[in-house]
Structure formats: structure tokens, C-alpha cells
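First comes the structure, then the notes that go with it.
Heads up, one of the protein chains got dropped from this complex, but the rest are sitting where they should.
The chains carry the letters A, B and C, assigned in the order they are written, with residues numbered from 1 in each.
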Amino acid sequence: MAGNSIGQLFKVTTFGESHGPAIGGIVDGCPPGMALTADDLQLDLDRRKPGTSRYTTQRREEDSVKILSGVFDGQTTGASIGLLIENTDQRSQDYANIATQFRPGHADYTYWHKFGIRDYRGGGRSSARETAVRVAAGAIAKKYLAEHCGIEIRGYLQQLGPIKAEQLDWSQVEQNAFFFPDATKLEALDDYMRQLKKDGDSVGARVNVVATGMPVGLGEPVFDRLDADIAHAMMSINAVKAVEIGDGFAVVEQRGSTGRDELTPQGFTANHAGGTLGGISSGQDILVSMALKPTSSISIPGKTINTAGEVVDVVTKGRHDPCVGIRAVPVAEAMLAIVLLDHLLRHRAQNAGVQVGTPDIAALARQQ
Amino acid sequence: MAGNSIGQLFKVTTFGESHGPAIGGIVDGCPPGMALTADDLQLDLDRRKPGTSRYTTQRREEDSVKILSGVFDGQTTGASIGLLIENTDQRSQDYANIATQFRPGHADYTYWHKFGIRDYRGGGRSSARETAVRVAAGAIAKKYLAEHCGIEIRGYLQQLGPIKAEQLDWSQVEQNAFFFPDATKLEALDDYMRQLKKDGDSVGARVNVVATGMPVGLGEPVFDRLDADIAHAMMSINAVKAVEIGDGFAVVEQRGSTGRDELTPQGFTANHAGGTLGGISSGQDILVSMALKPTSSISIPGKTINTAGEVVDVVTKGRHDPCVGIRAVPVAEAMLAIVLLDHLLRHRAQNAGVQVGTPDIAALARQQ
Amino acid sequence: MAGNSIGQLFKVTTFGESHGPAIGGIVDGCPPGMALTADDLQLDLDRRKPGTSRYTTQRREEDSVKILSGVFDGQTTGASIGLLIENTDQRSQDYANIATQFRPGHADYTYWHKFGIRDYRGGGRSSARETAVRVAAGAIAKKYLAEHCGIEIRGYLQQLGPIKAEQLDWSQVEQNAFFFPDATKLEALDDYMRQLKKDGDSVGARVNVVATGMPVGLGEPVFDRLDADIAHAMMSINAVKAVEIGDGFAVVEQRGSTGRDELTPQGFTANHAGGTLGGISSGQDILVSMALKPTSSISIPGKTINTAGEVVDVVTKGRHDPCVGIRAVPVAEAMLAIVLLDHLLRHRAQNAGVQVGTPDIAALARQQ
Partner (left out) sequence: MAGNSIGQLFKVTTFGESHGPAIGGIVDGCPPGMALTADDLQLDLDRRKPGTSRYTTQRREEDSVKILSGVFDGQTTGASIGLLIENTDQRSQDYANIATQFRPGHADYTYWHKFGIRDYRGGGRSSARETAVRVAAGAIAKKYLAEHCGIEIRGYLQQLGPIKAEQLDWSQVEQNAFFFPDATKLEALDDYMRQLKKDGDSVGARVNVVATGMPVGLGEPVFDRLDADIAHAMMSINAVKAVEIGDGFAVVEQRGSTGRDELTPQGFTANHAGGTLGGISSGQDILVSMALKPTSSISIPGKTINTAGEVVDVVTKGRHDPCVGIRAVPVAEAMLAIVLLDHLLRHRAQNAGVQVGTPDIAALARQQ
């Protein structure tokens, strides 16, 4: 059933297969009056683009996005925004041999069972290529949040296989092909990836995303909590298997006396909660972390069955990322932006007239 | 904005504050023709009920649920089902002193900021009491899944503070007040909880939920994936800060060659994925794990501010669980049931006519 | 499937059968900070109540509504509002004889076919009793619109069978049991109804609803137009078979040169459009008209079949309105209020920052 939309007031709907003529989407609910050009979206698309380093897939997709509607004289009009990205580098023949095989770890088996038919070329709809449209749509949300609300969203790779960032130096993140915030580990990363490629194997990753400049009040009791919607959005990204807000799984062994973030007139004393209380933003930074599994498209042969139920060996020959987690950074940023703008609009709808007294420690909290 | 509903075809909407006259909800979309009585719901409500052990809150709420509609001659009719649970043991005076204080770690501050008004009695809408309605609604979903689809949902406490279950003995889970599957640790748990209570402190927990007897095909590309909707549902439970599907964060250090679940004519060789591939159920067990933070309602004084911005000490005097994770077990089961039934109906809508060929390894997979 | 909700930001979900223990609903998304008591709802419920005149059904239902949540210290809190109306006067035995018969013109046949089971007591979920909850929920919307937005919603009976109002005297509407705005026709109405009752027959009606004090801008292109959502809401009322906005069917023979409402600095010169242009409110009054069919519950025997397919005569013995259109007036007002508040919140979400230049002829238009 219809599952290709996300958001309620800022709603993104997407279409497109890896090897069809184009992928695209519709952004519905963007506030009017915001300056917008295709270049605003291209920036993030280029960050996600395959082939930007020798460690991501070598397909040469232009990922050139067109805005087909909803913008007039350089400004959003409030009408739905049509987005189109043509597929320019499809080598469908790479996939011919897996037409009847279910690649282990992929969606081949479940799509085939669910729909009774499967576009096997590059994974069809289940391909990570679909996330390009998320990035384009998310760029619109990011721009509105940044320019109209003072909210900044940034992500980075916290861990790749065994290699963890031990410092968070934001100035490094956009300086390397890994979105990695710890310059002291870049060489180790390089070595690790080279070996991984030689092995024909892949590895998992941990990606973190942070939103700063948050207002208090985003999120709706009780099911549409901000953190619940963030978890949904992140878990909808290909290969994501786990999501944490704030301290995440560390809370299991935590005591209440240490885990609660105390309040002072100068702001919160800590941010164990990761920016939400009762599912509503507290004005502190939103802290999200997620795990991405290693891609199952590797050149080490694997056992599987085919549509006739026979045992076969499968080797994925296409061009694939040894670590899909790297390119997931801009995707995760995009998803967070979509959720935050959606909730910002929802909050605005119901609480336009709300005026609360002192203290507004939100502003203070932001300065921490 | 309207955030008190979950599900699209099997939709649950709830209302009610901890200290109002009643809490309740509406279950919309339950298939007709299922036998249903209030007793079917009461069973799970009693499992969640406070006061069932000396380690959960000592409030004596009857949690007696009434079915007000949607059932005729003992069968569901397809009409919306009204649920009502009266609040019988409210001691609002316990909370009078915190009317103007923001308890750290609670939703007091964010509700006040968001809405400009706050029902401070027992946390109002943000109270965990609200989860009783989830359990009642989830019991309807569980019953349908069990009786009409062969899907069983069970949960347990995997870890409480530092104490981890090292064996999963399902026969133990309902035999102790902790939903704990490892009988060898019960004494240690008892000692730990006694000390925790003496300290006036609280602790976090890890809860696991499992669905067995799964069909292949539940979940919708690309945003409404089964695992994404599970993550949303779990993260919407009070105090949950992290969710994993299958191997979860362990995938970060995993290699593709080990992490992919291979297929054989006899079924999958492993279940690293936790029962979903590409967001669609694979027929394997659904494996979900989540972290719940320690309750912030403890008797150790904490620093906070009041609505005038002044520094105050807050001590929560009400009756509270030292570990909210324990009672979260039936809540997590309920949420998983709601998500699975919703997706089962969604799948059925679009794919009624789908007939796929061999192999149906789903049945095989179930036997593992 | 889940169809018991209406609205997106101001969302109303209802439950309850005519002869169950209670009917009720949940109002989700009401802005916080509005003064609200059960008395505010009771007023409209009493206007709809059966037994208020000798021409409406003689059941003695108290229709006494309780607010179970969402209000604290006399003010809405932004939490979902639980509403409960107990059924006090059920004579289920009246309906025993029709348990296996499909009353012509009723939903008996379609419910039985759709769900395979039917609560035949008083029509169950298809009973007009369900509209009491709409009226209660709508009263909340009406109050917000009136007190916070200056929008007033009023309805009247424009025609009952052959008797048409020829003047619209608002001061009359609440002075008679018919909501009829033309005092010169009251005696004729009285005579007509007496005869109808004697005949054991029923008749149709036309109900009009008007919203004044409208702002410009409510309604969303292209599917969620204000007029489209109004048509949906009105057609969802039992027995409604037609809806018009503005001139309605009169436009068929109209020319463009006369039908277009010209604009002047003093406002529009006419309101053929009924208050919307392109599906968006123009600031003029919203004019809605609808037709309600005669109730099929009459004492004149009718032919039908039973569940065994046999021909039977059916006589409806319960207490029924000879003209359901009369009591539909407050229901239609409620539905218009729900739609308008929903759209007002939607407009506010996206366009909070919109500031347009002169002329604001909306204010002028209102003064016409």
C-alpha cells in the first residue's frame, strides 16, 4: 500500500527505480516565500553522489536535479514542488544474472514474495539510489530551517568498522571523503578501506546527526513524539538497523540520579536526553546516532536459492560501496531536516497564540 | 497538533491524564468477526498493572477496562471500538508542590513551553499511565494476530541496570515479577532492586520483543518500512531512548560476508537482520530490542528551576517505579502487535491477488 | 478500515452504537488555552436532542456529555479531549423483529454484506445517534472559531418537503422547533408535519449553513480545497444526498459574465461563489446547502428480503423523526466548524510568516 510518503505538513513523496529513466519526488507543504533554486539542492546531492572518492561506488551518475514546479521568480509559492533526477548511467546488464536469484541480505526475496514481481535491475525500488531524492527534498527543509528558524543540521561518520572517531572536529568533516571528524584517524581509515576492497568485503558504520539552534516545543504527544518520528525517519534509510537519541543504550546501566538533566537559570547542566523530554524538543541540541549494516553486495560468493528453490552461488558484480554508511551522512541529515520542519509546522499550527512567561531558558540552553 | 493516533488501517487513538476521571481510546479498523470480551484485554492490563510486585509503583489502580462499542454478541463488528479505564486512585495532592517546578528529566518544562499550560498532576498526559490504553488496544491486535494469522508476540526484560539475562528461558518470563528469562539471576535482581529502593534511586533497562510465525511481505517501501514503523512505535513509549532491529548496533563492526543471512531451501541460515529485508518481513522472527532510561521521579533531591526562573530543589514524592522498564514489557508487546496488524492489513489491501511460486521458505524459516 | 476520523490538525474520532452503553469520541488538536466546560457542548447537544418537539423522535435521551480529559483548571491543555455520552434510553426489544430483515433505505443490507455481522439494534453504528458526538466535538470548534477568530457558524432549515422559507430572519431560527427562518410558514409546517405523522410517512429537507467573519486563505490546493472538504463533511452526515456551495446547481444555466463575483475596493459585488475561489476562502461568507432524504423508518409497510433471501414485509416500529432534516441543522453546523478550524490550523502552519500588502478587502467583504 501507499508507503512512499513521509511527513504530514511538510510531506515528501518519492518514486523511481535504480535503472528506470528517472527518479524523483514531490515536496508538498513547503512554506511560500523562500528563495530556492536547483543549486540549493545540488550541493547536498553532490555530497551524497557516488564516485566522489575511490571508496564509494564508481558509478558516474550526474544526479542533476531539476525543479519542475512550486517555484516562481526564484521563490517558493506554496505549491507542491516537483523534483526530477534522470538516471544517466545504467548498466542493467550487470544484473541480468541475478534476475532469478535472491541475493542474501537484500530485499530481493521479500519484494518477490510481497509483490509477485520484482524489478531486479540494481535492486529496483529497494536500491539506495532512491535516497538521492530524500537528499534533494531534505535540502529544501534544511534551507528553510537554517534561514527562517536558525536551526542547523550536520552529520558525520562516528565509526567505520572498528575505527572510531575520538574527537569531534566539525571543521574536518567536509574536508575528507569519509565525513570523518577526527583527522588523526584518516590514515587508518584509508588503510582499512583499501584492505576491505582487496578482500571484496564490506563493513558497517555509525552515523551521528546533530541539530543545533532548536526551539522548545517541537513534537506532539503521545505517538507523534519528535524522537519517535526521528527514529522512524532514520530507520527508513536503507541498511539502518538501530537508532539512538541522546545517551541511547547507555541509559540501560544508568541511574536516575545521574541521567536526569538538571535545569538552572543558565540552561540545562547536561544533555543525556539528546534534546527531547516527553517527546518534545527542549531547546537543547538534538543528538541522533544510528547503525548501518555492511552492504550485502560484495564480491565474496554467498549461498542462496533461486526462484526455482535451487541452491546457487551468488556474486554481486555491480559497482558498490564497501561502506554504505559513508554516503548515508547527507541522507541522515536530510531525514532529520524533513522531520524537524514537519514538526515545526505542526507546532506552529496549534500553538500560534501561545505565550509563555519567563524563563526562556531555551536561548540559554543554545549557548552551551 | 493531532498526535494521539497510531496506525493507518488498524488505528489507535488515545486520551486521558493520569489524574483525570478516566483514560481511554478508540480502536478503529479491527476486522469484523473476531470473538472479543473485556477479559481478553484485562489479561495484559493486569500484567502491566502497578502494584503487582513490591518493585513497581504501589498505586492501586484497578485498570479495569470497559468495551463501549464495536462488539455485538461477543464478536467485533468492524465498527470502532471504544475503550474506557476509569482512574480510581488519584492522590493529586502528592503533586501540588511541583505545580510550579520543572522536574528534571520530565516533560514538565517542554509541555509548559509548548502549550503555555500544564496539567501537573502526575505528569498529566505525559504520565506512563497513558500506556495502559496502549496495552488494552494492543491486546486486541495480539488476539487477532494469534488467532487469525498464527503470529505470537512475546517480550522480556533482557537487562536491568548491570544485570543481564544470559539465557532466554521463555517458561520463566511469566513466573517472576520482572519478566526476566534467566532464573539464575532472580536473586541478584531482588537484591539490586532492594538496594535501589533504599537509595531512593532508579535505573534503566533493556526490553526485547519477539514476533514468531511471521508471514513474508509485511512492510511498505520506502518510508513505511516495517522496521521503521516498529522503531517509531517503540520510541513513542515513555522513557525509550534507543531501538534495535536484529543485530542492531553490532552491525557497525560487522563485515558483509558474515552479516548477510544466507538462504537455503531449508530456510535462512541466520537472522542477523531481525526479520526484515528492505523493510519487509522475511518470514523470520522479528527481533526488537530497546533501552528505557531510569525514571527521573526519585527521592534524591535534584536541582531545577521554577516557572519564575528561580533555583529550587525538587523531590518527587509520588509512588514511582524504580525501574519503569519492567512494566514496559507488555507495553512493547502491545506496540509491536499494533504495528504488525496494521501492516498485515495494509499488505492484504494491495496484494490480495498475489500468488507467487516456489519456494515458500517462509514456512521453513518459521521452523528454525 | 479505519474511517471514524475526520480532520487532520483538528481531528475528531468517534465510536458508539445506538444501543450500546455509550457513544463518544476524541478531539485531537484543539489549541491550548481555550476556556471550556461541558456546558459549552451541552448547549448544542440540547438543540439536536430528540424529543425537543413533538415532531422529532420521542426517545428521552439525556445526551449528557462528559469531558474526560484535555481540560485542566477550565482550560484546554492541548492534549486530546475525551468525550462520553451514555446511552440511557435504549429499548432494544423494539428492534428484535428486524434482526434478520434488511430495512429498505437503511444500511442494514450493506453493513451485513460488508462486515458479515450486524448490530441491528437501532441501526447500530449507522444510527443517526452517532451525530450527537459530532455536535459535541463541533461545539469545541465553534467556540474556538467564535472566540479566537471571529467566525460565526449558523444553520437553518431552508425547506421541508414542499414548504420553502421565503425569508431569512435569523432571529426566528432558534424560536421554533424547526430551525425555520420564515415565521409566516410556521403554521403550514405544523399542519404538514401533523399530516405526515398521521400518514406514518416521512419527508426530505434542505438545510443551509453559513459562516460569517471568514478570513481569506483557508483551503489548500488542489485536492484539500475548502469546498471539497466541506462537501465531504456534509455528505458524511446521515441521509445527506447532495451538497451545494454558493449558487450550486444554478451555475449550470449561468453565464460567466453574470456568475463571476467582481471585486471593488469596497469588497466583492456578489457572492455567487459561496465564499471560495480556487478552493480557498475569499473572506466572503461561506454558503453551504444540502439535501437530506426522508428517513426510511416509517410505519407504512415496505417490501424487503431477509437474510435467507425470502420476501418479507417490514414495518419500523421504533420512535423516529418524520423529518431527520430538522435535527440535522446543529449537526451541519458542527461539521462546518470542524472543517473550518482544521483548515484554519493548516493555513496557520504553513503561512505563519505571510504578510501581504493592500488591499485587505476581506474586512470590507465581511461588512457587506
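In this section, a residue touches a chain if its C-beta (ideal position, glycine included) is under 8 Å from a C-beta of that chain, and two chains touch if they have at least 3 such contacts.
On a predicted model such as this, the values are computed, not experimentally measured, just so you know.
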{"item": "Residue among C:26, C:98, C:280 or C:341 that touches the chain left out of view", "value": "C:280"}
{"item": "Selected residue (touches chain absent from view) among A:32, A:200, A:213 or A:309", "value": "A:32"}
{"item": "Sole contact to the chain not displayed, among C:167, C:184 or C:264", "value": "C:264"}
{"item": "Contact set of chain C toward the excluded chain (per top definition)", "value": "1-6, 8-9, 14, 102, 104-116, 125-126, 130, 159, 161-162, 201-206, 216-217, 219-225, 227-236, 238, 241-257, 259-265, 269, 272-274, 276-283, 291-298, 300, 302-305, 307-311, 346-347, 349-351, 354-359, 361-362"}
{"item": "Residues belonging to chain A that touch the chain removed from view", "value": "1-5, 7-11, 13-17, 20-26, 28-29, 32-33, 66, 68-70, 72-73, 75-82, 84, 114-119, 124-125, 345, 349"}
{"item": "Residues of chain B in contact with the chain not shown", "value": "8-9, 29, 31-33, 78-79, 148, 221, 345-346, 348-354"}
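Here is the rule we use: only the chains that are shown with their structure count from here on.
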{"item": "Identity of the most central chain, Cα criterion", "value": "B"}
{"item": "Of all other chains, the one whose Cα centre sits farthest from chain B", "value": "C"}
{"item": "Where chain A and chain C are represented by their mean Cα positions, the distance between them in whole Å", "value": "45"}
{"item": "Euclidean distance of C-alpha centroids - chain B vs chain C, Å", "value": "38"}
{"item": "Whole-Å gap separating chain A and chain B, where each centre is the average of the chain's CA atoms", "value": "26"}
{"item": "Sites on chain C at which at least two other chains make contact", "value": "8-9, 29, 32-33, 78-79, 345, 349"}
